[in-house]
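Only a part of the assembly is drawn; its chains keep their places, and the rest are absent.
For clarity, chains are labelled A and B in written order, and residue numbers in each chain start from 1.
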Amino acid sequence: MTKYGFLGIGIMGKAMATNLLNAGLDVTVWNRTAAACTPLIDLGAKQGKTAADVVAHCDITFAMVSDPEAANALCFGKDGVLEGICEGKSYIDISTVDADTSNAICHAIKEKGGRFLEAPVSGSKKPAEDGSLVFLCAGDQSLYEDAVDALDVMGKKSFYFPRMGQGAQMKLVINMIMGTMMTAFAEGLNLGDKIGLEKTDILDVIAQGAITSPMFQLKGPLMVKENFSTAFPLKHMQKDMRLALLLGDAHGQPLYTSAAANNAYIKARQDNCGDEDFSAVIKNV
Amino acid sequence: MTKYGFLGIGIMGKAMATNLLNAGLDVTVWNRTAAACTPLIDLGAKQGKTAADVVAHCDITFAMVSDPEAANALCFGKDGVLEGICEGKSYIDISTVDADTSNAICHAIKEKGGRFLEAPVSGSKKPAEDGSLVFLCAGDQSLYEDAVDALDVMGKKSFYFPRMGQGAQMKLVINMIMGTMMTAFAEGLNLGDKIGLEKTDILDVIAQGAITSPMFQLKGPLMVKENFSTAFPLKHMQKDMRLALLLGDAHGQPLYTSAAANNAYIKARQDNCGDEDFSAVIKNV
């Protein structure tokens, strides 16, 4: 039976590891502060001593940490992933990191004989709990094939792209469309409001037609109530749009409409909405 | 039993009148070229001699013609609606016309004692056939209430707004969001293509996430195949965006993102894509 490791038991990691355990899989967990592991131990998880220890004793180890700095520390730091990896061991980083970080980790893992997959996810807390995440994987194809059953436990769908970095780039493309759609939606709601239409009527009409989407269904009523409690922080959306626009710049793709939307998020950040939900952009269009 | 009239038996009108007949309603039809009425006569419709004749003999008469000029000719022309209207008779114009046209028709009908409702639809040929149109009504509320059963036969949902013109304005707001969403989608697909992602993969990832929409599901695969056969002509989308932007201008609502998208449609018109489907904007972003 495949032994799975899971490093990083935050909101997302806890939900994902819980789903692995509920599926009856063998899971060893580790977190920088060990207390976070307790609920998983209660569900049958084993406690790893260090990240290196988990990687050395498991076949496939997942990691889910908050940012590139944390991902680097986890891999290259004392008692980190690199100290445990060797031929026959595999590492899958689910964290969202930039291409340079991802490539550096990949390179180091492969030098030690291990296999590596980047697997950033689309979806936040609720999809993680429901097992309905979407995984955007790139890197070692044989590892993807070995891991796909576990990914299917944690998500509803996974994609494999052949070139390292493509998982992260796909996520940027999707988020750029999402951010521009949200700005279009916000402009429409504000225009309707100015000309005397009820925002709730606009939502009702949208819900009946070709442009309805889960995002509009979920965020629309909250936006009307000016409830911007954070699911995806505006400053992160703006960062993703900046990175997507720079990809366009580097590859000669003009992005007039997305660039206009990006400026709306910059304006919103300037007005101290960076930590609110990205739908708060409606206050600045 | 209420007697319904239907003026204008084109692609949309034929589908709508067919649904009224299939529901067992009493329908008298008229078209500028009478031959278009034959299939409906076969389904049990009565043939009206003139538009005026239909209006005079029916309780509620619907009209569905192609543009403001046709709507004006139908109302004010020889043997037109105005010659048949009087107290106790009602007229519902489903055509998409500008506010000035709508108001002029409304005024003339009311002067003769009749009731008027503007009722532009969201949805094209297929929803008309399926009875899944959405009606955006404004004008006489008592007429809306008397007509709602027939509207429910032809559509899945109808909305009533109290002020004349609001039906048409709601449609502009929705179409502005739609046009900008399409441009965002097109920019994302083209960016993905430039950086080496497959467009079909991008569609698959979108289909799994929060931004999926019937429009992306329907248009996406056609856009990948560069099939731009016309459902909604690009030049009409651009016209609606222009009108929506002018509403924003008149009411002091900046619309940076939608204005950028509008320019993409203008560029596409310049490149002779005006008669293609509006999704052809992808060739110009």
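Definition applied: a contact is a pair of C-beta atoms (placed from the backbone, for glycine too) under 8 Å apart; a residue touches a chain by one contact, two chains touch by 3 or more.
The structure presented is a predicted model; accordingly, all values stated were derived computationally and were not measured.
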Entire complex copy count, 2 subunits given: 4
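Throughout what follows, only the chains that are shown with their structure count from here on.
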In the complex, chain A residues that touch chain B: 122-123, 134, 136, 156-157, 159, 161, 163, 166, 169-170, 173-174, 176-178, 180-181, 183-185, 187-188, 190-192, 194-197, 201-202, 204-206, 208-215, 218, 244, 247-248, 251-261, 263-264, 285
